[in-house]
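For this depiction, one protein chain was excluded, whereas all remaining protein chains were kept in their positions.
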Amino acid sequence: MAVAELIKSIAQTTDLVETYVPGHRTCAGCGPALAYRLVAKAAGKNTIFIGPTGCMYVANTSYACGPWAVPWTHAQITNGGAVASGIAEAYRMMIKKGKVEDDYPNIIVMAGDGGCSDIGLQAMSAMFYRGHKVLCVMYDNESYANTGIQVSPSTPYGATTMFTPAGPEIPEAKKHHLKDPMAIFCSGGHPYIKYAATASIGYPIDLMNKVRKGLAQDGPAFIHLQCTCPKGWSFPSDQTIEIAKLAVETGMWNLYEVVDGDWANKIFNVVPKKLKPVDEYLQTQKRFCHLQPEHVAEIQNFVNNRAKALGMEVPLPPAK
Amino acid sequence: MAKVYKQVPFAAIVPSPQTENEGMITGNWRFLRPVVDKEQCTECKTCYIYCPDACVNYSKDEGISFNLKYCKGCGVCSNVCPVGAVSRVPELDFDD
Partner (left out) sequence: MAIKKRGTGLTAVADAWQLADIDVSASFPIRPYTAIMAELAKRIANGTMKCEMVHGEGEHAQFSIAHGASMAGARATTGSSGVGVTYAFETYSPIAGGRCPIQAIVGDRTLDPPGDFGSEHTDCLTLRDNGWIYGWAQDAQESLDNSLMYFRIGEDPEVMLPQIVAMDGYFVTHIAQDYEMPAQEQVDKYLPKFNPQFRLDTKNPVIMGPQIEPEMGPPLEWDRHVVMTKVKEKIVQATEEFAQVFGRTYAPFVEEYMTDDADMVFVLQGAHAVTCRSAIKYLREAGYKVGMCRIRWFRPFPDDALQEILTKFKVAGVIDTGTSYGAPCAGGVLSTEVKAAMSEILNKPIIQSFTSGLGGETITHDEFFAMAEMMQETLKAGKLIQSGTWVNFNDYHEGASQINAAKNEAAPSK
């Protein structure tokens, strides 16, 4: 694996230039906005961002402006991976033919959960399959947020969204457990991804170092980044980080890396001494307030099974 | 009387900002202002790294300060401070 210059502590981060600057129409306490800031900080000035449609497009560029001190282009929600592939190959060719004197830039697609693993899934899969030197960061706020919080395949079981309201016929609100892009992309089917990781805005140094490791690869890299969303998940704007950490502490989110495609031997970055019961997490967000004990048990089961399947060695709370 | 439209650049391609995006000034969203107690503050920079809007400034000489032109008052800085040095004070309490 190629070597990246890692960040050692928060103290060091004030030396890193800000390329996601103040001045954007994201919600107060927006998780994805913090994600963008941290990814941009880790990547530095020689970076081109591709922004498929989503919160991080519409909110950031309202109106006819944007907060990136580096080049940025819009892409359709359907084609982030394809546009990034075109940019990557254009640069490779132009450099090879001597048409430009630039160094190959960091190329980062910041796609939402929909733009990466639902409507944009095909394009991402193809980009990974073709092995372009591009980092894909999936900022996961667990819904199609920009259009007013509608369900996406990344919405957890039991969450209310505009398309999955709770009611007597469907008391659990969202019926399906979520789709796992890490398993889809990184469990062996896309052999050119040499580095992939989950990350969380609650753990900024971990996230920034994962970005740097991803960018150091001579090929595609993928980061699945949970971004808590005060508006979408219904919690007060100051709790963005608290809830992000709680997700990891309850096993609702897991932090691990897959290096050199070794899915069987994941490297776990933050493993709590024991997982807190999921109820502690669910209680903090109104999108779960309709859940009955049987639904909470279903979620606890899911979290426990997933921890086992991932190979996390951690004491699990009982599922009732 | 024909309507006069704003000038819009070619294909809506706009230059990237350097240090701030004045196209979206958000300080007026705020109804709670962050205030740091410099006695309590250990300059750990936790508030700095967690601000989604990059509105916490740090310098060796002045320590922690807030960019009030853009700060939305979300309160994350106050929530994450390990020593409780940042409090949220109603905007109406201030003269400016």
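Chains here go by letter, A and B, matching the order in which they are written, and residues are numbered from 1 within each.
Criterion: a contact is a pair of C-beta atoms (placed from the backbone, for glycine too) under 8 Å apart; a residue touches a chain by one contact, two chains touch by 3 or more.
The structure presented is a predicted model; accordingly, all values stated were derived computationally and were not measured.
Screening A:Ser9, A:Gln122 or A:Asn305 for touch with the missing chain picks out A:Gln122. When the omitted chain is restored, the residue from A:Thr13, A:Thr26, A:Asn79 or A:Asn269 that touches it is A:Asn79.
Within the set A:Ile7, A:Ile87, A:Cys116 or A:Cys186, the residue that contacts the chain not displayed is A:Ile87. Only one residue in the set A:Ile50, A:Val258 or A:Met312 touches the chain that does not appear here, and it is A:Ile50. Think of the hidden chain as still there; on subunit B it touches residues 5-8, 10-16. By the touch criterion stated above, the residues of subunit A touching the omitted chain are 45-48, 50, 57-58, 61-66, 68-76, 78-79, 81-87, 89-94, 96-97, 99-100, 102, 105, 122-123, 125-126, 130.
Heads up, the rule we're going with is that only the chains that are shown with their structure count from here on.
Between subunit A and subunit B the centroid-to-centroid distance comes to 24 Å (mean Cα coordinates, whole Å). Residues 8-9, 12, 14, 16-26, 29, 44-46, 48-55, 58, 67, 69-70, 72-76, 78-80, 88 of subunit B are the ones touching subunit A in the complex.
Residues 10-11, 13-14, 18, 20-26, 28-31, 33-34, 37-38, 62-72, 201, 204, 230, 236-242 of subunit A touch subunit B in their complex.
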